[in-house]
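Contents: one structure, followed by commentary.
Removed from the display is one protein chain of the complex; every other protein chain stays in position.
The block that comes next holds chain A.
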């Protein structure tokens, strides 16, 4: 273990030192190759121009190489692999996609993912907005927001353990140590094995993600609400609007853009949801989702890379509209820069 700590420290030094050495050294080398001082006027101008051509690539180079290896190449390779067989050796055309159309597990996973997409972003945004509005009105709002924000720092696995404990089931009539069943038994209800109830168990898993992500929605929306010009609210009050009208007709329309951002951010997260399903049910009792199914196919029986890649492509296709929209928005913003 000591060796491990030592090697981690060593890597930090090597990594950071290496980066510094590269940037400094490459920059120095460029200055030496095309000197701009101590040479004649025209040569200096020419060399400065050449430096200007090369230097940006020295700066973005390392990032570009890493991005290419870890993201750009894999995206293309995954697309290619989805047309290959399980070992990734021979071309099988659309066989994996045909399988995807017919496979019952995959269909279930897609349906569950759609359910997640319908519920989680809406619930997080709605709850986040309500909490943001309410906490703005009270003196201890900052503390309240901090506490609601807190689950965002907790890992999905940790959160799953936390909620599994809440959903814990003991036979009827026994002492319930899971909070949910204890409450239900207290009011005379029947304790349930929540995470294995088909269909409804999806919602019990979604609650975990909603619990984590509401804080995110709340913080972003709260800051947007503060940006609303005071005059519009005052004018509404003078015109006799009640708080609900002010909320729905004055506040919400003005932060519509931010709501869309929060919604899409959580949508992407939901498409990739993996840890919660793996740790809570591992896809049993009809709770499978795409990301977990893909992981399953990657390693099941030595792994089927063709089908795994196909599932990844399905997730990617769902993300593409958001990606295009993001790039367009960004282009609009930086267009003048």
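As a working rule, a contact is a pair of C-beta atoms (placed from the backbone, for glycine too) under 8 Å apart; a residue touches a chain by one contact, two chains touch by 3 or more; residues count from 1.
The rule is short, and it goes like this: contacts and distances are computed from a predicted model.
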| item | value |
| --- | --- |
| From "Cytochrome bc1 complex cytochrome c subunit", "Peptidoglycan-associated lipoprotein", "Carbohydrate ABC transporter permease" or "Cyclic nucleotide-binding protein", the hidden chain's UniProt protein name | "Carbohydrate ABC transporter permease" |
| Hidden-chain contact residue, picked from the options A:39, A:53 or A:193 | A:53 |
| Residue in contact with the excluded chain [from A:44, A:95, A:122 or A:261] | A:261 |
| Residue of A:32, A:71 or A:101 touching the missing chain in the full complex | A:71 |
